[in-house]
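Okay, here's the structure, questions in a sec.
As you look at this complex, bear in mind that one protein chain is not there, while each of the others sits in place.
Order as written gives the chain letters A and B; numbering starts at 1 within each chain.
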Amino acid sequence: MWTWFHKLGSPPWMYRISGRILAILLPLTIAMLVVGAVWGLLYAPMDFKQGNSFRIIYFHVPASVVALAGYYVMAVAGAVSLIWRMKMAEVAMKCAAPVGAALTFLSLLSGAIWGKPTWGTYWVWDARITSMLILFFLYLGVIVLYQAYENKEAAGKACAVLSLVGMVNIPIIYKSVDWWYSLHQPATIRFTEESAMHSSMLQPLLLMILAFYCLFTCALLLNMRSELLRRGASTSWVRGLAVN
Amino acid sequence: MSNQPPALGAFLGASLRRQLLLAYRRPVDTINPLLFFLLVVTLFPLGIGPDPAQLAEFAPGILWIVALLASLMAAEGMFRQDYEDGSLEQLLLSPQPLYLASLTYTAAHWLVTGVPLTLLSPLFATMLQLPVAALPVLLLSMALGTAILSLVGSIGAALTVSLKRGGMLISLIIVPLYIPVLIFAAGAVRFAAEGFDPAPQLLLLAGMLSLAVALAPFAISAGLRISVDAG
Partner (left out) sequence: MDGHGVYVWSVVVVSVLVCAGLLVLPARSARRFIAGLSEGEAPAPQAAPSVRIEEVNNAPGS
């Protein structure tokens, strides 16, 4: 019954299975991204308050949602690697960090660009933007800590501990930033999200969120494959790949 | 080999006394964060102008940012000496629970940096024109807040002690985790200065402190084990 769990820990099995998953998931992801983007950019109705600039939501919100979820994926993988000493979970944790950081960066950049037509300035110390910036620092901390250790086994464990500490802190940080923003909120800035979205606007957004989750999975698997090859450079299964 | 290990209370007392004695023998390390506090507090009026009203408005934020940086500065060296001379390895091999032993390091760090910062903060607050009515709240927020900073800082120190250039790294790792403390502690002082009731923020700080006391030692002990194994 537990064989699948043991197989999950085997690099050649993981490499083979991830290849098969990617063969299906990768084209699907790209198709969803293209359909979602075209739908959102060209066919969804215009927002009557923000005009066309609201279409940035189709990139900004999915990137933010998946960037935050990515941190939990990373931290849970770190916990699994600490508790069950599972190498594969450590590989997943290490590979999730740069993907999550890239999505957080995309979220910050698209948020800043969106800020210009909406608020008249590129950067506002809004609660959401500030939280995303802190999330970006949390990701960078994990990446830099991993790079700083020469002993990669210790690096994996240290990053697992750090990402768990970060996971406990994320709700506290988000709540405190919300409270801080509500205290200092300038009266002139109002975000229009209170108004419920019409379903014709919501459907492409949901499609894009799903597409970004799939994108995260694909990027994570691709990174893991590359890392598995590197870690197993001297083993027979990697050398066997070279022959084919 | 049949030596009984010392009783837990005696062991923890001895560990704490040792930390404090070491700090007492190296007074420069203790005084440095306080001097840093004074220096940076001096820089703010020079940077933003001497207008008392403006200074009073920024005082809660300034005091808390500087206290946070001073605590961060002191956290870096918390385990350094014991790591280098091997006492940390001895501690890991000892039969005493590492959870409590790591708490003594944190307690010593708080007694040596947090408490002096707390006691000196009214002086600096007066220099920055903070209203006298806010001083008790400042003292209380400093006492609670610096304890949280010490606990969280210990996690960063434990994870980076085996690294050659841990100094920059620990700030990147730890500063994001300090943010809730900064927000609520500076918020409490600001509320008190403006005549509102700061009790909710102080209670939240106390809650965060209880959470940190309960959970941080797990991360600190794990970090120490990883660092000693890596070195």
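One rule holds in what follows: a contact is a pair of C-beta atoms (placed from the backbone, for glycine too) under 8 Å apart; a residue touches a chain by one contact, two chains touch by 3 or more.
These numbers were taken from a predicted model, which means no experiment stands behind them.
The chain not shown here makes contact, within the complete complex, with A. Across the entire complex, the residue among A:Leu106, A:Met132 or A:Leu207 in touch with the chain not shown is A:Leu106. In the complete assembly, the contact with the undisplayed chain comes from A:Ser53, out of A:Ser10, A:Ser53 or A:Asn151. The omitted chain makes contact with just one of the residues A:Val35, A:Leu210 or A:Leu229: A:Leu229. Contact between chain A and the unshown chain involves residues 26, 33, 37, 41, 51-53, 55-56, 59-60, 63, 95, 97-99, 101-103, 105-106, 109-110, 113-114, 116-117, 136, 139-140, 143, 147, 215, 218-219, 222-223, 225-226, 229-231, 233-234, 238-239, 241-243.
The rule is simple: only the chains that are shown with their structure count from here on.
Note for the complex: chain A touches chain B at residues 82, 134, 137-138, 140-141, 144-145, 148-149, 151, 153-154, 157-158, 161-162, 164-166, 168-169, 172-173, 175-177, 179-180, 183.
The part of chain B that touches chain A in the complex is made up of residues 155, 159-160, 162-163, 165-166, 169, 172-173, 175-177, 179-180, 183-184, 187, 208, 215, 219, 222-223, 226-227, 229-230.
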